[in-house]
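Here the complex is missing a single protein chain, while all its other protein chains stay put.
Just so it is clear, A, B and C label the chains in written order, and each chain counts residues from 1 on its own.
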């Protein structure tokens, strides 16, 4: 299916080259190799802050390990009602934490509504005996709806969290795509907005299977390595994880990749909007397009051999789709899409 | 430190080439790519049995996920008292299972004694109310002492397990090294001896961070994918895991790599035995040498710039060491060791 | 607050007498005493079926231990969206199971809609890689809305569960109140309708803190004692739990108690309906009344010193209340309520 995900692409050639380049010779494992030892410094420079960085092999691992670390077993994680950790990770956060739950918060276009968040948190306050309490807040940046949180909203959430002494986590599986959309620095979008821990996505942006958990307060990372080990996520040949992340952020490659994906998505969105009866279901801030298309358009695409991943159907009968561009999406692919619909 | 581990090496060039070779184009993820879809067939041919194969990123993940799957939350896993899942995995099996424990069994040179195993299992039978019961047995092949279980012992353990309806798991982090030591087929050493599930080691034998869980009864793998997902171990870009495993077993590369490592260890062992006061603490069946050396020998090594990873000290004062050869250990390294001791 | 719960009462005098009566002399513990050994037989006679009965000290323990036993760590428990295990047990089922989740199903007046249940279960079928599957169904009898499932609905749910090989659990914290409302036998309302495991409520019906888990398939109870032990729920002085349950079911005491509570609730309901602007939010099948009352009625109650436990407010401004009668509710209390509202 066409543009069905940003994890169907291979690996950025620069990342592949980095794997080969670090293959020579013996090195200690488990994070003691020369590449791993550079991670905190390089990410610290990128984020203009002291950080502790832990590579992990999946976004689920990044989210579940960090949220369980923040929330503990007896807490609730406030999140958007469509948040990936709540909906799509097979209960990983509850599992890794030993029982943490979620406090779902509504909000348009995938973004938690700050008022709804406040109400949900305050609603817990008068809980009965033994009722769970909030223990963390998580935002997804890009959201599951493909939108970015702007800085004022992010900061407002940061204030809500801080006032209640709740750590703020950011699920940045598509952090690069959000960054490419915002006129802001990595520092602005994270710790300056109150973010304490970031799931930094690499896999959807060109690494092999390599994301990272970034702690903006190194002290908070205490015992995190034990979580990794117990979860089977502490890799012996750590150099190959570190090398990918370093290649990713070197010379802004991560942003260039994301910018390309965003631009491709933008063209898809523009094309959809020009279709008679075509519409976007959410603003397109990054690399994901939620589109409604009428049957004739779908037929045209079909005739051109382009099958889309269906999501559902609007009340008026139009079908809806989720299209995701990646760093590897070729402009020619978009042109083919445009041509098919124009045909 | 010299020969301190078999996970300090890089990646087998053939594995690295396979990563590059599978990088082209879009592919579905999560095991639906063309490489992943070949895994069951290729491993099935290798093991002469229907199998289900799940790539994982670490030996801890392989062991903890499969043992938790076999033992459930309320069972005990019988294992050698020095077994890696009991001693060195930060409680991962207990964690992933939601509470399974271990039933430690003694035995010389890292191998469970069949009589001790039987006694330990039978000793549980008259347990008090609420006492845990045995739910699985695991053997390590190569053992933690660097020895291989011979087929008769393995089969005897298989019989003990089968008589009690206990599934038998094999921790094969160094399965290749054991295979290179035994005159037997992969089938002989696994399902023909009663093994139900194998942690197939790749990382110590040339993959990047890629082992596999092999189920010899595909029906038993039901819900295992859910375990992977919840554990953050279901990788989107699954092609790169599958490609490594396929490269590993293609044309017997895995055995060739292990044979080389074993041969290097053999030479280390022979050298140690020729040292005045040198001794082997365990038989050297694979790529691990447990050696005792007297101070003069250690001084000679030190003078040649060779530091060894100390384990302890014998009653007579000699120090003990654990030396591990890998697929990448060069013959010149061994020559240097020999020369230093001869000097 | 007036009629605020059915767990604010003390203990049925007959139950208290049973505690004193069994206090003499030494007896084995952990279920081996003479009273505990009678449980399976007495409950088996009551339910006309072979059963295994395990006393527990709370409804949360009964539900969480039995649901975790049925669903395992990787399953979803289908339940009404207001079900107590989902909403009010602090994540106990997820915790005891090591990760099971819930599949919430809608339905009027606290009863799962059979069509909605079917749709929810079928909607999981085409789940993506690693998505959780349904593993059990639970119904609450009396429901959280104070209604009883009639036999045809219960059987229809039983069929849905059986067709998918899902065990059916019944949360019977107020099973006695449901039984007192239905013209049916305990067998009809449980195993003849497809129920596999019952949380049999005692505490809300006159025991001290003593419910029971009843397995209608004794084989399914294997390892349940281990769950109790690990959960700190295997009591040494088991005689006192068994004696309570036996006193409860002896000579139909449990039904008499529940009938009384239901009758008191019926009178409350009738009184509410006669109030100008008074209304019932749910049918009153058992001992719980969800009532809406206008301000003047609330003022009259206040003047008589009767404060009600508020639940919320209707769109038209009337406030809503949850009133629960128990075995110990005196007719004079209801008369006082009636008199206050008539005043």
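Please note the rule applied: contacts are C-beta pairs under 8 Å (C-beta built on N, C-alpha and C of every residue); 3 or more make two chains touch, one makes a residue touch a chain.
Remember, predicted model here, so these are calculated numbers, not experimental data.
In the whole complex the chain that is left out makes contact with A, B, C.
When the omitted chain is restored, the residue from B:29, B:59 or B:99 that touches it is B:99. Touch with the chain that is not drawn comes from one residue among A:45, A:108 or A:131, which is A:131.
Taking the complete complex into account, C:19 is the one of C:19, C:184, C:256 or C:279 that touches the chain left out. For the chain left out of this panel, the touching residue among B:41, B:91 or B:123 is B:91. For subunit A, the residues in touch with the chain missing from this view are 30-32, 72-74, 97-99, 128-133, 223, 225-230, 234.
Within subunit C, the residues in touch with the undisplayed chain are 5, 7-11, 13, 16, 19-20, 22-29, 56-58, 60-62, 64-65, 89-92, 95-96, 203-204, 208-209, 226, 229-237, 239-241, 328.
Looking at subunit B, the residues touching the absent chain are 73-74, 90-91, 94-95, 98-101, 130-132.
In the analysis below, only the chains that are shown with their structure count from here on.
Central chain assignment: A. Criterion: smallest distance from chain C-alpha mean to the mean of all protein C-alpha atoms.
Of all chains, the one whose mean C-alpha position sits at the greatest distance from that of subunit A is C. Our note on geometry: subunit A versus subunit B, Cα centroid distance of 35 Å, whole angstroms.
We define each chain's centre as the mean of its Cα atoms; on that basis subunit B and subunit C are separated by 50 Å.
Across the assembly, subunit C contributes residues 73-74, 98-99, 130-132 that each touch 2 or more other chains.
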